[in-house]
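Here is the structure we will look at, set down as structure tokens.
All protein chains but one are shown at their positions in the complex.
Up next is chain A:
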Amino acid sequence: MMYYSRLKLASIAAVCLLGVLLCLPNAMRQPGPGVPWRQIHLGLDLRGGSYLLMQVDMNSVTADRLRTLADGTRQALLGAGLGYRDVATDAHAGAVTFTPRAPSETEADLKALRAMPMAVPNEFAVAQRPDGSIAITLSAAAMRLRATEAVSQSIEIVRRRIDATGAVDPEITRQGDDRIVVELPGISDPERVKHLLGTTAKMTFHMVQDSALGGLPGPGVSLLPMMNAPDQKLPVADHVDVDGSDLTNASAAIDQQTGEWAVDFTFDSVGARAFAATTRANVGRRFAIVLDNKVVQAPVIRSAITGGNGQISGGFDAQSATDLALLLRAGALPAPLSVIEQRTIGPSLGADSIRAGMISLGIGFGLVIVFMALFYGRFGWYANVALLANLVLMVAILSLFQATLTLPGMAGMLLTLGMAVDANILINERIREEVARGRTPLAAMQAGFERATSTILDSNATALLAHIMLFAFGTGPVQNFALTIMIGIVTTLFTTLLLSRMLMVRWYARTRPTVLPV
């Protein structure tokens, strides 16, 4: 208890030096030689920027798959020369149902449907229901897998879209099962980003079923509104002839003939082949370019288009054409995203907060140091050295993990400094008591260290518990507060139980005093 081996001394000193070294990058503008380049990141509340919490619409993931499954069912049955009635999708049960043309065809129907391609093994089950109809039910496991993929894919596409806007250091992370957090430092008006992320940008090419024009759409045909005139509706086949995801490039351009803004696009080889085949087979008919369930344009096919190039025009201006080109390049979101929480901090408020945090930290630190010096003398100064080391180590650990520092995080540091001297006070008071009982300096110090240690561990353990809970259930700034305090508890234990005690022991060993300064 009263002896520190050379190795222990060296290790404590090494940890403190390492702490100083890790702190250095935060005070420098550029990486220097021999300095580990890891800095603390300033949180959005200090730096200014936008935070968006987005919800992935999982219902539409299921609905989408059911629509393609229903389409696939029709194609499979028609291909086998079988008939069907009343094809319906049940989003709640995750199933497509239909009634066979005649009961005698049921076996053939089941066989044809079971041969349909599956995205994953056992994606769906085909079974006859008691009322004679047939249900194709998606399995829960397959839907969960699809939902997980939808979120991962959404994150990837959100990242591509945000990168394309030129935002600096964006952070895109998953939260929970179906949410995405987007943090954009320096962007204090997120309106354009919200618009870009709120657009699904799913572009597909369908045939227009002119025969049904005016009357009710037949099976497998939907009435879709025109983008420029939402009152006008066009009957469009559900079957997707060419998918807009098969694009290699898209760019905004001015149409040479009309002088209007348009978006030029180029298909990849798969898309180009499908586009050529469709246009060749349907010369003279109209096809619809559908974007997020709205018809952008429905031109008549004059001849087969084999070059793999196309152009969409539909009353764009420079901004909307640029944005659509960006969205098509980045790819469609697998499901619609909606913003459910947004927080924006302007740059001037961030600067105010940094100043407020720094002033508070400086004054608080100063007050505690003066207090310890006045009330605890020499041992109080040792506690102050430990306190400084504590601050350095906290900053070092935050830098090492390249953690984010927010205003609540700074408050956490400040409170840690206030609490950190508790351990020193406990030790000092204990030594004081032992001296009053008439013990020798050596015995008093020994008893002080020994008795105070278990109390220090107990009191820090309870504080740790409360902040683990805060970390587990909090979000953003509150988690940051809890994190700095948890780091602070660890550094406090090191600096008080090892560093300040070592200073006291070394002083004793050097001077062998007959009276302790307590």
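Miscellaneous remarks
Convention: a contact is a pair of C-beta atoms (placed from the backbone, for glycine too) under 8 Å apart; a residue touches a chain by one contact, two chains touch by 3 or more; residues count from 1.
Definition applied: contacts and distances are computed from a predicted model.
The protein name that UniProt records for the chain not on display, among "Protein-export membrane protein SecF", "Carbon-monoxide dehydrogenase small subunit", "NADH-quinone oxidoreductase subunit L" or "Peptide/nickel transport system permease protein", is "Protein-export membrane protein SecF". If you put the hidden chain back, the residue from A:Asp90, A:Asp189, A:Asp268 or A:Asp317 that touches it is A:Asp189. Across the entire complex, the residue among A:Ala253, A:Ala373 or A:Leu388 in touch with the chain not shown is A:Ala373.
For the options A:Val96, A:Ala411, A:Met445 or A:Leu497, the residue in contact with the chain missing from this view is A:Ala411. Against the chain not displayed here, chain A makes contact via residues 45, 53, 55, 188-189, 191, 194, 338-346, 348-349, 352-353, 356-357, 359-365, 367-368, 371-378, 380-381, 407-408, 411, 414-415, 417-419, 421-422, 425-426, 429, 432-433, 436, 451, 454-455, 458-463, 465-467, 469-470, 472-475, 477-478, 481-482, 485, 517-518.
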